[in-house]
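For this view, one protein chain was removed and the others were kept in their places.
Labels for the chains are A and B, by order of writing; each one numbers its residues from 1.
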Amino acid sequence: MVTRITQLPTLRIDPAQKVVFDYKGKDYAGFKGDTIATALYHNGVKIFGRSLKYHRPRGLYSLDGECSNTCMEVDGIPNVRTENTLLKQGMKVKEQNVKGSAENDMMGFIDKLDFMMPAGFYYRTMHKPAVLWPVAMKQIRKAAGIGTISPDFEMPGRFEQIFPSADVVVIGGGPAGMNAALAAADKGLRVVIMESRPWLGGFFDYRTVDYRDSEYKKNKQLYIRAKELASKVESHSGIRVFKHASVVGTYTNNLVTGFQIGGEKDNFTERYIEIRAKSVVVAAGCIERPLLFENNERPGVMQVGCVHRLARTYGIIAGERAVFSVGHDLGLEAAIDLFDLGMKILCVADVREDGQNPYLMIELAKRNILLLKGWVVSEAHGSKRVKGVTMTTLDGTISRDFECDLVAASAGFTPINGHLTLAHAKLRYDSHTNFFVADTMPERTYSAGRMLGLEDSLSIEVSGMLAGLKAALECKKFYDAGICKTSDGVANSQESINQLSSEIDTVTAKLKELPGTARGSKFVNAPVKGRKSFICFDEDTTIKNIKQAVEMGFDVPELIKRFTSAGTGPGQGGIPGHNLPLYVAKYTAAKNSSSGSHPKPTNVRPPLVPTFISTYAGRKHIMMKRTPMDQMQRADGGVFRKIGVWERARYFSNDFSCKKEIENVRNNVGMLDGSTLGKFRIHGPDALKALQRVYVSDMSKVKAGRIKYSAMCNDDGCVIDDGVVIKLGENDYYFTTSTARAGSTIEWIRYHTRFDGWDFYLVNLTDSMGVINLSGPNARKVLQKVISQDNDASIQDVSNEAFPFSGYREFMIKNTIPVKAMRLGFVGELSYELHVPSSYMVSLWNMVKEAGKEFNIQNFGVEAQNVLRMEKCHIILGQESEQRTNLLDLGLGFLWDRTKKDAKTIGAAALRHAENDPTRFRLVGFKMEDNGRAPNDGALIVDDKVRGYVCTARDSFTLNEAVGMALVESHLAEIGTRLAIFEDECKGELIYGKVVPMPFYDPDGRRMKS
Amino acid sequence: MSLTITCPVCGKRDGYEFRFGGEDKGPRPEEDSLTPQTWCEYVHLNKSVAGVQKEWWVHKDGCGSWFTIYRNTVMNVEVQESEACR
Partner (left out) sequence: MFGKYKPMWGEKTQLKSSYDVVIIGGGLHSLATAYFLAKEHGITDVAIIEKNYIGFGGAGRNTAIVRANQRTQYNVPLYKEALDLWPVLTKELDYNLMFNNCGNLNLMHSEAAMKAARMTIATAQFHGVESHLIDAKEAKELVPALNISEDITYPIHGAMFHPPGGVVRHDAVVWGLARGAAKHGVEIHQQTEAIAINTSNGKIVSVETSRGSISTNKVLISAGGYSAGLIYKMLGIKLPISVLTIQAMVTQPVKPLLNHVVSSGAYHCYANQTLKGEIATGAHMDHWPNYTTQTTAHYIKHQAEALSEFLPCLRGLRFMRIWAGLADMTPDMAPILDGNDQIEGFYFNCGWGYFGFKSCTASGKYMAQFMADGEAPDMIKPFNLKRYEQHKLMGETAELVSYTPNN
């Protein structure tokens, strides 16, 4: 148990509130505000897990999730970064990737076998002999992966999503980000600020005095300044603050995505956030660059910031005897502050020979802290945790050993550039800051703060203010250009833009007078002989591995990353992101004895922070359309299926052969909900011209009171749609499309007339009109009954003479319900289609049902319709057609009017080119030989090759035999041709059919037409 | 990436409100003039420009207009006509 400091003003824990949790089956306690890892560390846990490849012990190293060292299983969820996951009451925490325990892992011996596993060793082993590989692969799979998840795991919690709108998004709630947010919001803009930690403040939050800046020293401590800024930001009406919210993606046109972790009072566990902003300020700060030395990931080695924040934020003094090996002033500052908090510091090695801030030197001297300039840690000792270190001069000539249990090591800083590069900033290596800095910025994006290389506290604040003003100016320009409407309170006069510009000039001048970018620490590779200096902790990639890769011809960092896996683990490049390109540049330069090549950064990819699939998914929404008769059909026992955008009644019993439904249509009368059909009105001076363009038939021949069946083709001549057209008046038509095409018909017609400048209106009536299909020998009697309430005698007459096949009538039922009635015959029986406004559908449905009772009216579903129409050889597009079949192949050539060339009808040219081609498919009808069963849909027609396939085939109850339609090569299309049918799983046993004339049922159409 | 498109009627909107309608190949040719080659060129063949191209879009989840824009296919961003002509 480590004792805590409980009285610091910077603490983010509440020592008064205990939080009890379960670690490996035992109860432990931490404090409210602890992360899981800080609570464990407080309880003396030093080894959190074992590494992926070598099973090396791993401990707390960072506090912001830069590596997977502290990944553990929490409440059944693998790979939880315990170092920045807040501790909650009752959590169940387990180690990962261990056999035994993290402390005593039986797989630990693998660490000694590294010589067998050089870079890319698996590509060169285990494949000889071939039988070895499947066995080896199983072992690899078992060894790989950290953490487990059960196949029936159910993610607990509530996941939400929000899409707020904003003028300016500020990424990072540190001093620069807060200043940017305030500057922009003060100009009347709507600002969103995203901060990944649960509080605002950034790296001011845990610092007291910036010793280097006398100005600040005079004023106040940095953490107080942070609190001041935070309260301004949080109380500003123009700023929406998302705390504990990481940005995971930035995209062109200023789209920013992230997620927020819910607090105690929130009604979500996590929520996905997506914001389209007008401009973006990135003030994401820096992370530390790891120092490369032997055993540089041994538990007890920590980032300086980690050691510092453990003390200042969590009240934990991380070690009894500490040594520091740093390369920057903040490392010295941390040592001073930690010394004052009671840490015993044996020495501070600084890789810099000179250039340290004099104020810091004075403070170190005051405290008698041993400072070794030009020194660096070269090796950590101790098998499971640090027991000592060797320090050496940079050239390795002098060395000294120290006994210690804590090594605070940091080579320098590296900016968090991911937010910029994802939005396409181009990076350049800057030799002054030793940072990768953005050379070209994304549009309307500004960066501020430490990531620019600034270290001076006031400079950081002012740079944030400047970025905020620049972002504000861009937004104002946007409003002025009229691209967007002004939101409340935004003055958009030219005057305000001028004012803003001059304000920007003033702040720019002010920033110039403050200290500029700091000189960054150079890349240093401690003089080491050993094999275990890790460049990537997650993947156990050593410097030696990188050398091997370079020797083998991989000279681009991105490729080395692939070959050695460095940076592809759960830490997502946090550890090797900076060191890998630098090391490769240095090594290749040495190898080619060139003066030095420019380091090329590896690619950063979203999500910048690993993000739960449940968080991205947000709340589940299944959105399907339902017809007006949905409830009634469900009440009647309809079995519903999702078909396209609709839920439709496919069956009305669990007999999926639909025998009863089919027989009832053939013998009595059935009703089908046809409301999903596409329904349209086109009118206006050029309506007919538009129809001539899209329909293959001559639409000028549509007669009043009649329906015309026709088809639309695509430019290949393939049928994309079929339906009926009714003339309502001059240049005024009502037409139907298939269900699938309802959503794209207007778009299609507009597309194919886009150059013509024609004047017509198109209205999609699909959802506003419902359709009842009434089919069967008794259909007329039912219809007669339904409309008999009507007064007009001529309308009441629905006899075959008055309302013949292909006829169209309009009438009112009870003087209220307007009906468009069509006499059709898709299922091959006497059949009416009643199109009625959706609001009346329930009434009409009940009336039809009531009227049909005495004729034994029954529902029928989509599958029954499918069989009925197949017996009649009426096609369904997509079932009897596909990409390789055109209008002519389907035998629908009679629909095509070849005289209307001026219409430039879609598909006509292709039909002309292909019409005499003998090698095309033809649609044929077939019966099975010897009264055999129907083949499966999709069975092949074969000889020594595939010659076609079965589209639809059924054992017909009506015909008492098996019939079907098939698309076959034209030489097999002759009546009487024997078709050899190859079904799946037939094991070579073919079945045979014979081509017969179509249709099978009621060939002269008497039932349909009388 | 996150495409935005400027609809002539509705203004600048998220790219997913629109549907792409092909490279601009000019008005529909006369039916009689089409040989299999010129037909194929009009219907199927593309230039696949890596750079700025003029292309058709429809505002499917909006006003339904068909219109052309210039877009840089390398960056997937809409550009001004003036920029395209440079």
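List of remarks:
One rule holds in what follows: a residue touches a chain if its C-beta (ideal position, glycine included) is under 8 Å from a C-beta of that chain, and two chains touch if they have at least 3 such contacts.
Quick caveat, the model's predicted, so the values are computed rather than measured.
Touching the missing chain, out of A:606, A:743, A:777 or A:837, is residue A:606. If you put the hidden chain back, the residue from A:10, A:62, A:79 or A:579 that touches it is A:79. Between the chain not shown and the residues A:145, A:164 or A:891, the one that touches is A:145. Note that of A:106, A:137, A:398 or A:763, the residue touching the chain absent from this view is A:137. One chain of the complex is left out; on subunit A, the residues touching it are 52, 76-79, 115-116, 118, 121-128, 130, 133-134, 137, 140-142, 144-155, 249, 251-252, 255, 257, 272, 274, 424, 547-548, 551-553, 556, 559, 562-563, 565, 568-570, 572, 603, 605-607, 610-618, 620, 622, 624, 641-643, 650, 714-718, 720, 751, 863, 878-879, 882-884, 886, 910, 913-914, 917, 919, 936-940, 942, 945-946, 949, 982-986. The omitted chain makes contact with subunit B at the following residues, 1-3, 15-16, 19-23, 36-37, 39-41, 43-50, 55-56, 73-76.
Here is the rule we go by: only the chains that are shown with their structure count from here on.
If each chain is reduced to the centroid of its CA atoms, subunit A and subunit B end up 26 Å from each other. Residues 1-4, 11-12, 14, 19, 21, 26-32, 34, 36, 39, 42-43, 56, 58, 60, 64, 66, 75-77 of subunit B touch subunit A in their complex.
Taken in their complex, subunit A has these residues touching subunit B: 251-253, 255, 276, 424, 483-484, 715-716, 746-747, 750-752, 754-755, 901, 904-905, 908-910, 912-913.
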